[in-house]
Each structure stands twice: as C-alpha cells, then as structure tokens.
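The complex appears here minus one protein chain, its other protein chains still in place.
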Amino acid sequence: MPVELSTTCEVPITFGDLDPMGIVWHGNYVKFMERGREHFGRAHELDAMSIYAMGWSTPIVRSVLEHKAMLEYGDIVEIITTFVPSPAAKVVLRYRIQAKGKGIVAAIGETTQVFLDRERRLQLIAPAFFQEWKQRHGAH
Amino acid sequence: MPVELSTTCEVPITFGDLDPMGIVWHGNYVKFMERGREHFGRAHELDAMSIYAMGWSTPIVRSVLEHKAMLEYGDIVEIITTFVPSPAAKVVLRYRIQAKGKGIVAAIGETTQVFLDRERRLQLIAPAFFQEWKQRHGAH
Amino acid sequence: MPVELSTTCEVPITFGDLDPMGIVWHGNYVKFMERGREHFGRAHELDAMSIYAMGWSTPIVRSVLEHKAMLEYGDIVEIITTFVPSPAAKVVLRYRIQAKGKGIVAAIGETTQVFLDRERRLQLIAPAFFQEWKQRHGAH
Partner (left out) sequence: MPVELSTTCEVPITFGDLDPMGIVWHGNYVKFMERGREHFGRAHELDAMSIYAMGWSTPIVRSVLEHKAMLEYGDIVEIITTFVPSPAAKVVLRYRIQAKGKGIVAAIGETTQVFLDRERRLQLIAPAFFQEWKQRHGAH
C-alpha cells in the first residue's frame, strides 16, 4: 500500500498579510501553498531548482483554493502538503492550511504542475527521474 | 435572453511581477482577478465597499486559475471579467487574462463569493439588493 | 537651465492593498515607486530592460520612503516620478505619491540605482549611453 507523502511547515502571520476585515487576505494563500510546496520539495527531493537542473521546468497550470475559515493576526499558519498520486505526467499537491492548535481548517488547496523541457515543450510522458521518484517513494 | 455582463481593464506588468524564468509569477494572477473584480464592481454597482455599507461582506470561498500561456515583461495585461448567473446566494465571476493585442489567453480564472451578515453568518438566500441587482441587469 | 524630467502615472487601489486600519499598507508603496519608475523609463528611454540589453543591470542600492498621509480605498494613486540630476554613476529618482484630486501628498520616496556590468562589477563611471542620455535630456 502506498505511503502518504506529506510534510508540515509553519509560517507566522504578519500585519501586512491582513485585509481591512482584520483577517488574512485571500490572495496570500497562494504564498502559503508555495511555502508548503517548497518545504515538501526540500524534504522529499522534489524541489523546483533541482528539477530545473535536470532539464525541466514545472510550471503550475492549475490551482484551486477553497476557503473554509479565517486566519487571524497572531495565528501561526500550519501548511500540510500532500502528494496526490496520478498516472499522468503531472505533479499534483494538496494543501491543508490551518491555524496551528485551533483544529479548524482555514483552506484546502490543490496545485497541478506539468513538465516542460528547455524548449518549453509540454511532456506527455513523465520524465524518467519522476517515474523513479514515484517508485522510490511508493507514490504511484 | 440575458445580456452578458462584462468589463475589461488593463494593468501593466512591472519588474517585480516577474519570476526567475522572466515571466509573470503565477501567484500574481490572484491580483489580476482582484483588479478585474473591482473594475467590474465599480462599473456595474457591485463593489465590495458599497455592499459592505449595506450590511454584507462577500468573502471569496473558492478560486480557480487555469494557466494556458505566459505573460512577459512589456505586456499589458487585459482582464475581462464576466458575471456568471447562478440561482444560489453567490457571486460567481469568470476572468480571462491575456496580453493585450497578442490574441492568446494566458489564464482563465473563476471566483465564488458568498454573503455574510455583520455577525459573519452565511446567507443561504441572496440579500434582496442582490436579487434586485440581478433583475435590473437581466442576469439571473 | 536644465528642464525637469518628470512623468505622472495612475494606479487604482485594490482591496488587497489595504491593511487592517483600512488604509494602504506601507509596504505597497515600494510597488508604487516601481510603477512610477517603469512609467518614467518607458516615457524617457530609460527602462531597465533596454538598459539590460545594452549590457548593464541597474539594481536599487538605496530606497527611502517618508509617509505623510494615508491612501484609502477608492483613491486613485498618482505617482509623479522625477529625475534627480547627479554627477555620480547613479540613477536617482524621486517620487511623489498622492491620492488623485485630493491635493495631499501621501508619501515622498527616493531610489538610487547603480550600474553593474554583466559580471556584476560596480561601475564608478557612468556608462557612455547614460552620459549621452543626460546630455540629450539636459539633465546633468
């Protein structure tokens, strides 16, 4: 059975993250997802710069955010990033964004990345390194 | 037949919008949608602050972005915002984001907003003003 | 007598620019200065990308912002960018940031840029193109 690949990181909220309602402006959640994605990448050998060094860029082609609750000043944002197995030549990650210690999910997000080669051509078959990565991590 | 409610606005790309690939960082598209949404709101009497003055806040509960092509330095971003009729107590807007004069869609986005009253209670029935607004604009 | 080189551009304020006090978050003024700088550059043949194509990058080495008044939702930000003549190998620009039609200066800013060559070596003498540019514009 495949193991669930997941990491958790934390980001404090700063004053500039807030909107006039005193809650975190929704547009900042994109940054929380990026933070989670990079934390996951460093932890599991799937970071954008290493992939780039191998000859591929991995642009985001789709992102979805569902907001469930608010994040407030003083909250520590906890971002749980999970790899979503897929047979396609894509990297799909799911994010749970929540205030640490509050037990309430603030948002659920998902990003989809594709592989482009140096000439920016879309790869319909996942690069060998990614196939091996999935094998190695039991994430098919 | 309902008329399509739509507005177009333009935003220049600045250096700080770019990522290391020299294209607009995907996270900035959230701002383009906000710019489009506010431009639409001012043009069609549906701006957040006027709605707030009537007693409602309209947080975004869902946003989706599909990236199709890149935006580059020197591009003028054109944001076409269209009202998506819905019987629910929601404001759904769709965005086409493109480089002006290039004829290529860079991204398609969609946001869903709900109505909360002053006590932050979700409204299951759209406020009267919004029902009237839809009538007035032929946007059911 | 040297002519004052100056341009004015306008940027609407969006909801995401505001802080919990309901005014524009001070950190966003950096973007207003960038917007003004790029507008000035395009108008007066001094934009970063053209300079880069000639072999130079022009990083900002110093920026100062003095806040005098607030900018609020609904304001159109007017950014007046003025070239500050200097004998040094530097580009110094000054910014007046104000709410259009309100007659109150919200902030005064200044940025200093230096010239680096492709090997990122600081130029102590201004590149020839910039000397000519200053001659041509009467801006010594």
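Of note:
The letters A, B and C name the chains in turn, as written, and every chain counts its residues from 1.
Please note the rule applied: contacts are C-beta pairs under 8 Å (C-beta built on N, C-alpha and C of every residue); 3 or more make two chains touch, one makes a residue touch a chain.
In this text, all values refer to a predicted model and were calculated from it rather than measured experimentally.
Residue C:His67 is the one among C:His67, C:Lys102 or C:His137 that touches the chain missing from this view. Where subunit C meets the missing chain, the touching residues are 21, 26-27, 30-31, 34, 57, 59-68. As for the chain not pictured, it touches subunit A at residues 12, 14-16, 30-31, 34-35, 38-39, 48-49, 73-74.
Taking the whole complex into account, subunit B touches the unshown chain at residues 15-16, 18-22, 25, 27, 73.
The working rule: only the chains that are shown with their structure count from here on.
With centres computed as the average of Cα coordinates, no chain lies farther from subunit A than C.
Centre-to-centre separation of subunit A and subunit B, using mean CA positions: 24 Å. In whole angstrom, the spacing between the mean C-alpha positions of subunit B and subunit C is 30. Here the spacing of subunit A and subunit C, counted between their Cα centres, is 35 Å.
Annotation for subunit B: residues 31, 34 touch two or more other chains.
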